[in-house]
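Here it is, the structure in full.
Every protein chain of the complex appears in place save one, which is left out.
Going in written order, the chains are labelled A and B, and every chain counts its residues from 1.
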Amino acid sequence: MNLKPRRHVLRSQQFRDPVALLDLFEATDRLAKLGNDRESRNTLAKGPLAGAVMYEIFYEPSTRTRFSFWAAAKLLGMEVCSSENAGDFSSAVKGETLEHTIRVLAGQQPNVIVIRHPESGAAQRAAAVVDKYYPGRISIVNAGDGRDQHPTQALLDVYTIWKRLKRVDNLTVVIGGDLANGRTCRSLAYLLSKFDGVQLIFMSPPELSMGEDILTHLKESGVSWRVETDLGAAFRVADVVYWTRIQKERLGDPARFAEFRDTFHVGLEEVSLLRPNAILMHPLPIAGEISPEVDDHPQAAYFEQADNGQFVRAALLMDIFGVSI
Amino acid sequence: MNLKPRRHVLRSQQFRDPVALLDLFEATDRLAKLGNDRESRNTLAKGPLAGAVMYEIFYEPSTRTRFSFWAAAKLLGMEVCSSENAGDFSSAVKGETLEHTIRVLAGQQPNVIVIRHPESGAAQRAAAVVDKYYPGRISIVNAGDGRDQHPTQALLDVYTIWKRLKRVDNLTVVIGGDLANGRTCRSLAYLLSKFDGVQLIFMSPPELSMGEDILTHLKESGVSWRVETDLGAAFRVADVVYWTRIQKERLGDPARFAEFRDTFHVGLEEVSLLRPNAILMHPLPIAGEISPEVDDHPQAAYFEQADNGQFVRAALLMDIFGVSI
Partner (left out) sequence: MNLKPRRHVLRSQQFRDPVALLDLFEATDRLAKLGNDRESRNTLAKGPLAGAVMYEIFYEPSTRTRFSFWAAAKLLGMEVCSSENAGDFSSAVKGETLEHTIRVLAGQQPNVIVIRHPESGAAQRAAAVVDKYYPGRISIVNAGDGRDQHPTQALLDVYTIWKRLKRVDNLTVVIGGDLANGRTCRSLAYLLSKFDGVQLIFMSPPELSMGEDILTHLKESGVSWRVETDLGAAFRVADVVYWTRIQKERLGDPARFAEFRDTFHVGLEEVSLLRPNAILMHPLPIAGEISPEVDDHPQAAYFEQADNGQFVRAALLMDIFGVSI
């Protein structure tokens, strides 16, 4: 295929240039608009990426993310071949290395391989295989690897902030929940560090606090951050609250989980602490940490956030291949 | 998307008008004819639903039904994104509610969401989500929910009766097997109640008899029904025998299952009791309750029944969007 990808998408810190990010967001806006009109969709699907091939290799379950990438690809007329649970179904069960699996799949010459994997660094390893054997021909897109990163989630998160608040600079962002294992939190912190005047407030059980690698990066990037244990104190100053799930199994002791479940629960009362323009975000799925009554609150942005995924990912695909609409 | 669905397909009793049903069956006939010719297929695939998007969200296994909907959609040029086992693979395992899952998937703006789910009422709940957040934009199609309903199965069942017997009115229909848990039996009883002069004969182990809700509906609809325990007596008067599987686990005691396995077994001898024009139907899969020797008997209609699924579902999709061929 003569389409030449310009990059892989592995970690959110690779998006270094805020201006380029704003270009991506504007392209997202245009795609979202076109995506709402049937005739425009049909035209779009005959565009520069028509017939290009995306492979989705998901070693971890995720209907939502897998469908979101599919929808993005189809918006651009791409063909998609997808594995729902490659970990159980592929040669992984027979003891094949990830490197071999990727080399075989890359040899089938897709234009993009979207990979989700339970091990941190898996996307990077996949990219190394492609760079060695098919340089400049295939783009690896990380759809979540282990506890490390989920960069396209961070892109749609920041797009949602930009769309709602009309800016990303000079924001106070509370990131709460399981920061040790939450790859969306990690990717978001990295991406926000590219913008001016961002202040981060981290809230988590002490044993699930943000990794040192991120804190070092923030320090090096001159981003101000602090840890907060009082939900009210955090919510009252936030422009954005980014909330995530704490998994019982991460805390060992069930009693300890029960304790934090209450501390980290967001209901209408907690939302009422927010400033009028502040927004509540969540990468979903929610499993009780935000009350259902909050879902339709005008400051709750988490479904809008999910809806933006398709268009951000489509804009990213166009950017990867250097094509525009 | 500017396609506007006119309805969801949730329960077979929503098909109130026999005349509209006959219109649907005639459209099915036309589609079946076109589907057999390659050039006509290519034309059809460029028709009014070309490029529209169907999501298949299956929380329960079913290759046959999932493929049948896929084939129906492809016949009309639609794009399909499918999950084989959403229950295991999606955020369901992380504790997300069905409502949230549907809201996220609906936010990706498919035109149709086909859902199969182990809980009764799941399709109705999905429709409520869509009606609240995306009114008039997405159609929910129930592909089987719990012990409740499987309306597209009922449509293809009645189409098969109409096709074979040239009428649906004034028929005596035996419905046998596990009537308590068989959603196909329930949906069929509802749908047949719309036609004149239908008499229903129910045969089942007493602990698996037809639900009171259906019996009440039949009474209100003026449909005559009775329970029969003698297979011969039922088969001799039937125009249609609709047979289904009794699952061992539903009867508790294995000895009791063994007892009914014999009573409810249909072989060539039982088929010979049927009137010359009567037909034997079954929603499939068959797991021993009908002998393989019956498969090719001219009065066995169950494979033809399955074959009709693709075209009935395609006609239904056209009807949902108010387009015709």
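Following the convention adopted for this analysis, contacts are C-beta pairs under 8 Å (C-beta built on N, C-alpha and C of every residue); 3 or more make two chains touch, one makes a residue touch a chain.
Everything numeric here is computed off the predicted structure, so don't read it as measured data.
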Identify the residue among B:14, B:42 or B:216 that touches the chain left out of the display.
B:42
Of B:168, B:271 or B:284, which one is in contact with the hidden chain?
B:284
The listed residue (B:4, B:33 or B:64) that touches the chain absent from the view is B:64
Of A:83, A:120, A:199 or A:221, which one is in contact with the hidden chain?
A:83
Could you pull out which residues of subunit A are in touch with the chain that's been left out?
1-3, 50-51, 53, 55, 57, 79, 81, 83-86, 88-91, 93-97, 99-101, 103-105, 107-110, 133
Considering the entire assembly, which residues of subunit B contact the chain that has been omitted?
35-39, 41-42, 45, 61-64, 66-68, 70-71, 74, 80, 84-85, 245, 284-288, 292, 295, 303, 306-307, 309-310
